[in-house]
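For reference, the structure I am asking about is given below.
Note that one protein chain is taken out, while the other chains of the complex remain in position.
So, chain A:
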Amino acid sequence: MSSEEPRLVDSFTVPKDVLQEFQDMAEEEDIDPFAETASKRQIASRQSDYQNRRFKRQANESADAFKALEEGTEVEGGYQDAMRVQMLEKEEERVKRLIEDKEREAREEGQDKMDLDKTPPRAEIEEVMKDLAAASGTKRKRRWDVEEPAAGEVKAEDKGEWLKEALEEAAPKKRRSRWDATPADVGAGETPKRSRWDQTPTVVDAPMQQIIMNAPGFMHEDKHNRYLTDEELDALLPTSGYAIVTPPPGYAPMVRPPKLSATPVTEVGGFQIQESSDAAAQAAAAGLAPELPTEIPGVGSLAFFKPEDAQYFAKILKEEDETELSVDEMKERKIMRLLLKIKNGTPPVRKTALRQITDKARDFGAGPLFDKILPLLMERTLEDQERHLLVKVIDRVLYKLDDLVRPYVHKILVVIEPLLIDEDYYARVEGREIISNLSKAAGLAHMISTMRPDIDHADEYVRNTTARAFSVVASALGIPSLLPFLKAVCRSKKSWQARHTGIRIVQQIAIMMGCAVLPHLRNLVDCIAHGLQDEQQKVRTMTALGLAALAEAAAPYGIESFDNVLKPLWVGIRLHRGKSLAAFLKAIGFILPLMDPEYVAYYIKEVTIILIREFQTSDEEMKKIVLKVVQQCAATEGVTAAYIKQDILPDFFKSFWVRRMALDRRNYRQVVDTTVELAQKAGVAEIVGRIVNELKDEAEPYRKMVMETITKVVASLGASDIDERLEVRLVDGIIYSFQEQTTEDQVMLDGFGTVVNALGIRVKPYLTQIVSTILWRLNNKSAKVRQQAADLTTRLAVVIKQCGEDQLLSKLGLVLFEQLGEEYPDTLGSIIAAEGAIANVVGMTQMNPPVKDLLPRMTPILRNRHEKVQEATINLIGRIADRGAEFVPAREWMRICFELLDLLKAHKKGIRRAAVNSFGYIAKSLGPQDVLQVLLTNLRVQERQSRVCSTVAIAIVAETCGPFTCIPAILNEYRTAELNVRTGCLKALTFVFEYVGPQSAYYADSVVTMLEDALTDRDLVHRQTASVIVKHLALGVAGLGCEDSMLHLMNLVWPNCFETSPHVIGAVMDAIEAMRVTLGPGVLLSYILQGLFHPARKVREVYWRVYNSLYLGAEDALVPFYPDLGELSEGQNVFDRHPLQMFI
């Protein structure tokens, strides 16, 4: 019998999928989920190569010439030195380039075939390969299926196949398993997923070892390849015949950016697995690395601590005997501790440290402070938050140090200038602020002498950032003070770079200061004007860009300042091509809108020739500029419609209204905008007539572009210009493109709605066709299509009604009604909205389906959780409750009331507001009692939002049905012992009195007793809410003769003025202000006078605050109420107000 049964296996293994799951989990655990974000947080890793060029910059000390002059000492490392260093750098750059050129030439001549930096051309490789193959004697090409003469096999055969030695010899060849390589027998190829156990134990993401030993960075780290020391050289070289040459006087060893994060130098002794710094960071994150402390002696606990910090702050990490340290060392450690606290500390720690470092800034001195701060800012692993904090430190310290910063200006600039081209807006603002403060502290002369050498620096990056920094200096110290310098720089004969940077400074000034350049416009324009004829093309381009920026900043004023440049610009566009032409056109585009309408036509005519020529350009940048200039031309007043129609439009449409333009997003935008601008002059019919046929184009993106343009043009100019022929083509095209769309798009929907609404009654002949399209699409199987059809119905409902096609509307209504079972919430929402739109235009009585059928169908839909559905439903229900409540039985309405309570919890404010309003409508038709009961009961629920909305609803019911129906019920409910209910009642009353305004006068006396109770309650919230009621009540009854009860309430509110809880005191202050309106400022002043000079400061502070708001509210009215204090007069001071004592 046992042989029949399936035999049980005696050992089980885990199912494969479970193993796989474990493996996956193990892999997942190993991944640091924050690794990627950490690298994104680091500024350097996020920025472009251009921005990271800042690490290559070199800072030099800028000597304080002023101080030196005062003290009579010789200046060291001043302007002269800086200029010399800069000259040297330039020379170095030039020589380097020469060498490169020479090498390239040599290579081209074929002397040097292999350039290690570049991939050699393919032909060369093949040649070399052929040579190699010939040398080794084997054929290079071998097909996989051709048998290979295996050397091992031959050997084995020689020894005899079955010999033991042979087998042993062959075996290790097959199992080439080395300890550090992948074990071959586990079958790495079989596992489908890359998992950890079949990998080499080397860390994958470790930096690649440098192979080429003479790489510049290598010498410093590697023991074997460091520079030779003097001793070693002595040993190597003969003693005679060699002399040690002293370094040249200007020589400064190259300062490399501090590489603090570099991996520590390890003893090179055989193979070892390299420890990657990432692994250390991971371990630290897991709390496994004891070497990264979070508690540091003298600093306390920190929010975080990075491995780079450990190197940087090494000095303060270990305990030291402080008595052995010198004063300077102590100072240094103190600064480091404070910086560490600021950089890594928790907010309160950071705050105190920041205050300390600011207070002691002058004691520490500029040198020690900046020596610590600036290298930190150049750290490659710096993150946004750290940078922000360090920049803040600099800002504060600057303020304190004032002119002591002078020697460090250049160092600070090198660090701060990169902020000016940061992609983050706030970083740019911070950078500007620092440079502005720096220039105020150091003074203009010093700033200029420090930054002058960088103006014609060899590196474009340096010149760019310097120009931006200069513009900040100009805005801080005023343009006029910088103008002489700018003039000199812009005319520099020595180098075109200086001129280029000077003009760029002007451009940046214009961009940064906007219309504030107006007073200096002529000077700035004159400053750069000659650059248009510069011999260097880059300078001409930059000049044009600078003029464009100035004109843009000055718009719409200041054309007279540009007089001198008009001729060169307009001549220039005939002379230039390419990039500089683009810049010239840009400048012209910005100057045109400033011109007088009388003259502008001439200038436009001149530029149009060039523009039309450039319509055909293939350069994207040029295209964009040309489009922009056309737009600017069209917008000017002087250009006529006839001119645009004749001279611009034909070529414009020929070159820009082509399918290709619709593919690039930016071109698309530009073309649409420009066409709309042209339409403003040329008229709807002209533009629409030209493009309407393209609505039937076969390319969908192009149809969309046409549709968007037509939409915008028609929306801004209307459709009255469109004649019958065009109308037919337009409607035809729109229906076609609407039907042919493959991706349901907002553009098509908007276009259809806009055009049909603009045509109004003229679409009547086409309505049957349109509606049949909608009906067809309402039954489409794609939910998106159905949704779009419903949305279109919403937009067309008004026009269909205007055309008198009620039949069509009722048909649509019925079809939509049948669709209410829709399962996609987005589509359902649109369908309900469409039904609502139809109900809106048709009216409740004519509505088909009848309201009494429609509403019960909506009740279950109210439970749908989707926001769009909720909103559409509640709007429809509210509309029905407002207009046609009588068609629906009261029981149905009560059912809806209960459902509506749920909607009060909605997240979207619109839904809650609609729900609350619906309560009002329902209460109006049913009478308030039942609805009110529902709402008051709802005050007992837990959820605050629901309660708050109920109180609002109660107030609305009170407003629509009259306060007298609700206030008794609310007062009655207030007697409940439950806190939530009582607060709810108070809250409801606040809204009631806010809504009913002056009507409150009838109810003031009846609520006084309740308010007495609430204002003397122990509970803060009670008093707060009661104060709000008092405020609204007092404002409502002002001037209506309720002063007696208001005075009573004032006496109850007044003692609360010493409350400290923000909301309570706010409410109380508001109530007191409201009392000023009702009771008059005099009464209030008599309350306040008691405490204005009270011995206790706490009392005085409160009373003065009340006094101030009273004073600001009724300054003039207080004059008669001030007490007569003539008796306080003493000596010269007479306090009698004599003019008030006169009488006739």
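General remarks:
Just so it is clear, a contact is a pair of C-beta atoms (placed from the backbone, for glycine too) under 8 Å apart; a residue touches a chain by one contact, two chains touch by 3 or more; residues count from 1.
Definition applied: contacts and distances are computed from a predicted model.
Among the names given as "Sm-like protein LSM2", "Splicing factor subunit", "Sedlin" or "GPI transamidase component PIG-T", UniProt records the absent chain under the name "Splicing factor subunit".
Seen across the whole complex, the unshown chain contacts chain A at 1060-1062, 1065-1066, 1069, 1092-1093, 1097, 1100-1101, 1104-1105, 1107-1109, 1111-1112, 1115-1116, 1118-1119, 1122, 1125, 1128, 1130-1135, 1137, 1139-1140, 1142-1144.
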